[in-house]
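Every protein chain of the complex appears in place save one, which is left out.
And now, chain A:
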Amino acid sequence: MTSLLELSGISKSFDGFQAINNLSLQIGEPELRAVIGPNGAGKTTFMDIITGKTKPDTGTILFGDDNRSLIGMSESDIASLGIGRKFQKPTVFEAQTVRENLAMALKNPRGPFSVLFYRKTKDGAARLDSIAEEINLTDHLQRPAGELSHGQKQWLEIGMLLAQSPRLLLVDEPAAGMTAHEREHTTDILKRAAQTCAVIVVEHDMEFVRRLNCKVTVLHEGSVLAEGSLDHVTKNPTVIDVYLGRTDAGH
């Protein structure tokens, strides 16, 4: 398995607070990876750095077959390379229909003029329909996204990621606020996506991570604390100390 994304020696501090501290991490293609860690472990900053929202102080990020450096690239350029991101709070365009939301995400030229003169294609429509089916929203295509339930919005956002035909998916707490039944379907979507591309899931919910049944990276104070199967990391005494001991009480 070759690595698709390679972070090495990434550090970032905000006003003296060390959010990411000499973080190194590799993701293969395809691969499903769960990233867990207590609040403030740097999970969101980690995603911000990969997607270009935040510039790291030091370190390198290489992506793709030709090992392109992502540092200094704009958010939109990084997204065009095939890195999709789902936010913790579902962010879909509520005023527009489910179909329009998905159509905007579909992999197509992104320049203003090609978009202005864009005409719907059969391939595009077929792809859109198959994604809608995957995320259980076929019957809701004409509805404004704002009318969807919380779980459906989460699915729509995942669907928008899939429509981008990405090589790497960054998914922040996909199961937040979902019913047990919805979670199960979400797990299926992510597992299926991970058959063709790399998927990184940031999640708090241990039960959900267990169901993903994949390699787990534990972040703590901005660096990797442990890596391996869920059983392996949960047996690690330091992990229990910094993380599991605390959040388990909450569940």
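Just so it is clear, contacts are C-beta pairs under 8 Å (C-beta built on N, C-alpha and C of every residue); 3 or more make two chains touch, one makes a residue touch a chain; residues count from 1.
The working rule: contacts and distances are computed from a predicted model.
**Student:** Between "NADH-quinone oxidoreductase subunit N", "Leucine/isoleucine/valine transporter permease subunit", "Crp/Fnr family transcriptional regulator" or "Formate dehydrogenase subunit gamma", choose the name on the UniProt record of the chain that's been left out.
**Tutor:** Missing chain, UniProt protein name: "Leucine/isoleucine/valine transporter permease subunit".
**Student:** Any idea which of A:67, A:91 or A:213 touches the chain not displayed?
**Tutor:** Of all options in A:67, A:91 or A:213, contact with the hidden chain holds for A:91.
**Student:** Taking the entire complex into account, which one of A:4, A:35, A:49 or A:79 touches the absent chain?
**Tutor:** A:79
**Student:** Just one of A:6, A:100, A:205 or A:221 touches the chain that is missing; which is it?
**Tutor:** Of these options, the touching residue for the absent chain is A:100.
**Student:** Just to verify: which one of A:36, A:160 or A:175 makes contact with the chain not shown?
**Tutor:** In the full complex, the listed residue that touches the missing chain is A:160.
**Student:** Using the document's contact rule, name the residues of chain A that touch the chain not shown here.
**Tutor:** 51, 53, 74-77, 79-80, 84-85, 87, 91, 93-96, 100, 103-105, 110-113, 115-118, 142, 160, 164
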